[in-house]
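Only one protein chain is missing; all other protein chains are in place.
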Amino acid sequence: MDVSRRDVLELAVAGALVAAAAAAHFADATPVLSFAVAAVAIAALARLVGAATEQLGVRVGSSAAGVIQSGLGNLPELFIALFALREGLTRVVQSALVGSVIANSVLVLGIAFVAGGVRHGTQTFNSPRARMIATLTVLAAAILAVPTLAHAFHAPAAAHAKALSLICAGVLLALFFLTLPGFLAGGETAAPAPARWTLATTVVVLAATGVAAAFVSDWFVGALKPATHTLGMSEAFAGLVVVAIAGNAVENVVGVQLAARNRPDFAISVIMNSALQVALLLTPVLVFASLFFATALTLVFPTLLAISLLLAAGIGALVVYDGESTWEEGVILIGFYAVVAASFWWGA
Amino acid sequence: MDVSRRDVLELAVAGALVAAAAAAHFADATPVLSFAVAAVAIAALARLVGAATEQLGVRVGSSAAGVIQSGLGNLPELFIALFALREGLTRVVQSALVGSVIANSVLVLGIAFVAGGVRHGTQTFNSPRARMIATLTVLAAAILAVPTLAHAFHAPAAAHAKALSLICAGVLLALFFLTLPGFLAGGETAAPAPARWTLATTVVVLAATGVAAAFVSDWFVGALKPATHTLGMSEAFAGLVVVAIAGNAVENVVGVQLAARNRPDFAISVIMNSALQVALLLTPVLVFASLFFATALTLVFPTLLAISLLLAAGIGALVVYDGESTWEEGVILIGFYAVVAASFWWGA
Partner (left out) sequence: MDVSRRDVLELAVAGALVAAAAAAHFADATPVLSFAVAAVAIAALARLVGAATEQLGVRVGSSAAGVIQSGLGNLPELFIALFALREGLTRVVQSALVGSVIANSVLVLGIAFVAGGVRHGTQTFNSPRARMIATLTVLAAAILAVPTLAHAFHAPAAAHAKALSLICAGVLLALFFLTLPGFLAGGETAAPAPARWTLATTVVVLAATGVAAAFVSDWFVGALKPATHTLGMSEAFAGLVVVAIAGNAVENVVGVQLAARNRPDFAISVIMNSALQVALLLTPVLVFASLFFATALTLVFPTLLAISLLLAAGIGALVVYDGESTWEEGVILIGFYAVVAASFWWGA
């Protein structure tokens, strides 16, 4: 039994959404509509990419699975960021990268706590793995913040923002490859389902969703600027909230479902791991990739963005170290995210 | 046995102090004397308000007790802040609010550790409730700090300080009402003494102390500016240290006594809970109340004040998570508070 009825349904839904996004794009629909349809299509494609990489991971053994999942799992976000860089939307890319870490460390964790707490009361979690991932996220956030802090506080290094960003990106990427075997693969043992798809099916799905994701990302980025203008939101807000949430929709849903099923340790691992991969892999890859574009992507973020990143990572660690979650704690995490998001609503 | 001899004594002392404050005010005593007498009278009234709300709480059941205690327990601080706002002393109010959180998270915790450690050696505490309150205080402090950080780091939102402050205040107040049933009422079960006063006595004491607190607060605020001028301290220092400590004197004494009686978990809950109520209830109420005054109270604090708030809340959480206290740790907490206070001594 290769492809199940549910798989077919998902493929059909994703296909329909891609078609709708194409229609909106080529029929010159209003930017807000094009933008919204493309965002939903990206989330559906991200889900398919996730399923296909999981199938591929089962075949190649758990040691290589981590590499594949990390690399391909972030494919939709990578496409969006590359197209946005091509358009010179550096601020959107920066906000989306930092926003992914903030959204996972605070908002998604908060929603997971509420979902888990409402059904199961106080949830306790104590896995060293969850604490370790939270610690690593704080460290990665601190590394990401250094060029911004150098700039904000007028350190001499501020005059060498590009060099310092490349050093940070190099260190982050080195850390990714060094720590990958131990950390990122370690958690996959919790999902040991056998391969359902044939290798051919997997490769075809992966190729098709990859190509579709590239196209839809292009349309999404094209509609982003006029849509945000229409809605009155700043580019920073669009990246921090809209792109970050659309790009991470799948991991987020999985994490919240795990919490609702009373598996808080695993939920936290999935949610924080998603943040960690953006920091250790996606961000440095984009910094290096931007060398081939007209405008370089540096790690000199708007200062408030870097400070919010540090606060969010620290709060995420605190909440994970706490060892207990309640829905009240979740509500306050969501409240903190709302305030951070609100502070980026206005444009310059 | 309704009102005990000790109750009568306390009422007499408070009455005498109010009379002394009135005499100092109307006889045009030196501002420093008026200020000092009013400060002591406020502490005595705060103690009576606390006792009366506790009696009321016993009668209405523990679910409503939390609401009443939170609301009325902060009455003296509320009066002081309202009169200070009327006088346009925004800086004093801001400093006093932030100072309450800092003083509880650092100074009072430090004194409690010393009081407990000197008598009982190393004290261990491990209640999830204490850790949870510390976590929530960090989150509330982070929310409170966002408008200041936006301002300090020149984010576009800095131009919308009032709107952002109202959003933060709204979120904080919503969080207060959402989390109240679970958290603030949860700790009162540790003090299940039966009602000693009749309802009539309780209401009369509450009304009388409330009216007296209003008058004394007025005199206190009137003497504040000339007194601080005479003493050479800045308005920020007056709010951060003098008003914050006078307004929270009672909770502080209770927390330190609990630590001295070797009940560290309960001591920490009481001390940190007091900080949390100022952040979640008193501060947003004053932000909204200030809409009816000539000068609005925003959450754009002096930057050092907001940074000190974040440091103090983070240190408080670290110390609570530590799970052990010694008098040495208490001494260093007090030292940190002294340095923070000293850095606000000088005026602009």
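Miscellaneous remarks
The first chain written gets the first letter, and so on, giving A and B; residue counts start at 1 in each chain.
Going forward, a contact is a pair of C-beta atoms (placed from the backbone, for glycine too) under 8 Å apart; a residue touches a chain by one contact, two chains touch by 3 or more.
Keep in mind the model is a prediction, meaning the values are calculated, not measured.
Among A:Ala19, A:Leu178, A:Leu231 or A:Ala348, only A:Leu178 touches the chain that is left out of the view.
Remark: the omitted chain is touched by one listed residue; of B:Ile68, B:Ala161 or B:Ile332 this is B:Ile332.
When you scan A:Ala20, A:Ile68, A:Ala155 or A:Val203 for touch with the missing chain, the hit is A:Ala155. Looking at A:Ala22, A:Leu89, A:Ala317 or A:Val340, the residue that reaches the missing chain in the full complex is A:Ala317. Although one chain is not displayed, chain A still touches it through residues 128, 131-132, 135-136, 138-140, 142-143, 146-147, 149-150, 153-157, 159-160, 164, 167-168, 171-172, 174-175, 178-179, 182-183, 310, 314, 317, 321. The omitted chain makes contact with chain B at the following residues, 122, 152, 234, 236, 302-304, 307-308, 311, 314-315, 318-319, 321-324, 326, 328-329, 331-333, 335-336, 338-340, 342-348.
Note that only the chains that are shown with their structure count from here on.
Averaged C-alpha coordinates give centres for chain A and chain B that are 40 Å from one another.
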